[in-house]
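Now for subunit A:
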Amino acid sequence: MNFLRQSFIIAGKDLRAELRGKETVNASLSFSVVILLLFSFAFDPSAEETRAICGGLLWLVFAFAGALILNRSFARDLPNDCLDALIMSPIAPAALLLGKAMANMLLLLTVELICLPVFGLFYDVPWTRQIGMLLLVLVLTTWALTVVGTMFGALTVNLRLRELMLPTLLYPIMIPALLAAIQLTTLLAVGEPLTSEYDSWLKVLVGFDVIYTLLGLALIDTVLVG
Partner candidate 1 sequence: MDQRNFTYMFYGFAAAWAVLVIYVITLVSREKKIHQEINRLRKLIEEGTKT
Partner candidate 2 sequence: MREKITYLIAIAVGALLITNLYTILLGLPDEANQGAIYRIFFFHFPSAITAGIAAFISLIASILYLYRRDLRWDSLAVAATEVTLAFGAIVLATGMIWARIIWGIWWAWDARLTSTLVSWLAYASYLILRKAVDDPTTRARLSAVISIFTFSGVYISWKSIEWWRTQHPGPVISIRGGGGMAPGMEAAAYWNLLPLAVLGIILITIRLRQENLQRLIDGLRRQAHEI
């Protein structure tokens, strides 16, 4: 069975498990909406200054919601030795990582796409004007979050204090990608088109995705199998 097919099987398994329970997505979604609500109390949504930080607000919300999803990713397979069974199966650990990362990305993207209209409502921003570029930035950054997060999820799955270790390890490494995403989103969410000086931020996102996907695929063997 080839590598991609294995990944899709794992992704499908995770998504099906999630769709049956919907616990993670519900938790993540309600958490995001509540935080957006709290932010709109904390920072006056109509002011011009809030338009300037909206990228930061959005990505903070998405990063925290993502941590909820990523924590569950490998933890879901701990009971009944499912994780051991997966590792012992003929599926390559890299396919396991890719599959879980894809599933997590779809889940996080769902949460983000539901949060965007909510955000547009609370903050009264014309987010649909640059929807194409905005979606591209969303997909690139979500992939960065999920591929590194799934990797560190595998690393921390057997540790005590797992829920604490994953964000502690993840967020410092994510800062370059989140910074790029925040710069781009602040412009795009209020409907402004990207000027050429923002090209380097896009390059940062793409470079980040490529480097850390390759690193993750190379090292997942060591983390899972030993």
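How these were chosen: all candidates are chains of the complex that A comes from, given by their letters.
A few comments on the model shown:
FYI, contacts are C-beta pairs under 8 Å (C-beta built on N, C-alpha and C of every residue); 3 or more make two chains touch, one makes a residue touch a chain; residues count from 1.
On a predicted model such as this, the values are computed, not experimentally measured, just so you know.
As listed, 1 or 2 are all part of this complex, and the one touching subunit A is 2.
Residues of subunit A that touch candidate 2 in their complex: 155-156, 158-161, 165, 168-169, 172-173, 175-176, 179, 200, 211-212, 215, 219, 222-223, 226.
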